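What you see is the complex with one protein chain gone and the rest in place.
And now, chain A:
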Amino acid sequence: MKNSDNNSSLDSRINQTLKNVQGLLKGRSIPGKVLLTRRADPPEDPSLRSSTFGRSFSENDAGTSDQMDMSKEAEAQGTSKQQNNNMTTNKLKPTNSNVEITSKEVQKSVMGARATDSARVMKFTKELSGSTVTLEKLRELAWSGVPPYMRPNIWRLLLGYASPNSDRREGVLRRKRLEYLDCVAQFYDIPDTERSDDEINMLRQISVDCPRTVPDVIFFQQEQVQKSLERILYTWAIRHPASGYVQGINDLATPFLVVFLSEHLEGDIHKWSISDLSPDKISNVEADCYWCLSKLLDGMQDHYTFAQPGIQRLVFKLKELVNRIDEPVSRHMEEQGLEFLQFAFRWFNCLLIREIPFHLVTRLWDTYLAEGDALPDFLIYIFASFLLTWSEELQKLDFQELVMFLQHLPTQNWTHQELEMVLSRAFMWHKDFSEIPNEVDGTTGTDSKVPSLRTFKYTVLQISHDDLSILSTGNL
C-alpha cells in the first residue's frame, strides 16, 4: 500500500518534472548538466516517506509506521530534553563529548518511546479540550514536537492568532479571515494604475520569487499555490511598509501554507492538488497563513528593515556564542578569514528553511513557535548547535571550502533524528548559558567563566546601519 503510493507519487513527480523540462527546453540541446533538485531526494529514501504534512492522524490512517516514527521522535525529544536538564552540570565541556552523550540519549529514548506515544497525544488533547488553553503548558508540550494533525490548531494558538478561550475562538477566526479578505480586495485586487511605482516594483519582485519558492517540492509549482502565496506576501508587505517584501519572506510563508492546507488535503504533499479545494477554503487557509506570518514577523521586525540590523545583531551574537562553546572551530574560522555573515545571514533570513529538507521544517517550527517572543535569541542556540554538527569537518577546511561547505550543507538525507539532536543540544546550551545572568545581552557579565562578555556588549553596540564595513569580508 505504502509502496504503491510512493511509486505513483514518484511517477507523477517524474512526469511533472519531465513536463517542466520539456516545456523549458523545447527543441534545444543543452550542454553540461541540467539539474533538477527533486532528483536529489529519491522517493525510496525513508525520510521522504515520513514527510507526512498532509497525513493526519485520522481514523483510517492512524498507526501507520510513518506516524509512529514521527511521534516517537517527537516523544524522544521530550525525553531527551529532560535528560539534558540533568546534564547541565557538564557545563562548557568540549562539544564532542556533549554530542556523543546526547546522541546516545536520543537513541535510547527513541527505542523506548513507543509506549508513551499515546500518553503524549493525550496530554495535547487534554490541554486543548479545556475552555481556556494555558499557553505556557502548550508551549512546553509543543516545544518537543506537535502531532501533525494537531499542528494547525496548535500553531494558531501559539502565535496568538486563535484565542485561548474556546468560546471566543471561532468568532475571532471568522472575523480575522474576513478582515484578510478585505485587505486583499483593498490592496491586491486593484489595477496597477492605482499602485505607486514602489508598489509595482514590490509586486514584480514577489511574482519573480513565488515560482522559485521551494521549487524542489512539486506542490509549490501549482499556479494557484503561487497565486495564494503572492496574495499573502503582497498584502503583508503593503501593510508592513517599514520592511516591505524582502526575499526570503516567501520561504517563511511556506510552512504555514502546508500546515493549514493539511487540514483540508489528505495524504502525501507531493500528490496534493489545491484545485480540489473550494475558493472559501483556500481563502481561509490564506488568511490563516497571512495572520500567522504577520504574528511571527512581528517578533522580528528589524530583521527585514533597511540593512537588516536585527539579523546583523543575531549573526554577531551567534559568532560570540560559537566562540564560547567551541573555541577551536571559532579560531579556525577566524584564521581562515571566514565571516559569519557569509553563511549565517541566510540562516537567519530564512530561519533555516533553506538548509534542511523541507519535510523537517514543520517539526523545527514547532519549537520556533513554542519559543514565542524568546525565539530570536533562541535561534542563536539552534544555529550554533546546527553549525557545530560539523565541528570536526569545519576544522579541516580552508576559507573557500568553508564558504562552499556552509552554503551547501550535507543535510539532504537528514531525518528527524538529526534535527532532534540539533534542538536538544540547543536547549542544553541555552540552559547552560542562561544561568549566567543576561548572557547574550551581555548586560552583567560578572561570571568569571565568560570574560568576553563586556567586550561583547561593547562590540554589539558598535554595529549600526552605516557601519557595515566591519562585517564585510575581512580577508578579501
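Structure notes:
Following the convention adopted for this analysis, a contact is a pair of C-beta atoms (placed from the backbone, for glycine too) under 8 Å apart; a residue touches a chain by one contact, two chains touch by 3 or more; residues count from 1.
Heads up, the rule we're going with is that contacts and distances are computed from a predicted model.
Per the UniProt record, the chain missing from the shown structure is "Ras-related protein Rab11C", taken from the list "Ras-related protein Rab11C", "Exosome complex component RRP45", "Ribosomal RNA-processing protein 42" or "Vacuolar fusion protein MON1".
Among the residues A:244, A:310 or A:357, only A:244 touches the chain that is left out of the figure. Check A:122, A:178, A:374 or A:404 against the missing chain and you find that the one touching it is A:404. Take chain A: the residues that touch the chain left off the picture are 20-21, 24-25, 28, 30-38, 204-205, 208-209, 212-216, 244, 246-248, 250, 304, 306-308, 335-337, 341-342, 345-346, 349-350, 354, 398-400, 403-404, 407, 465, 468-469, 471-473, 475-476.
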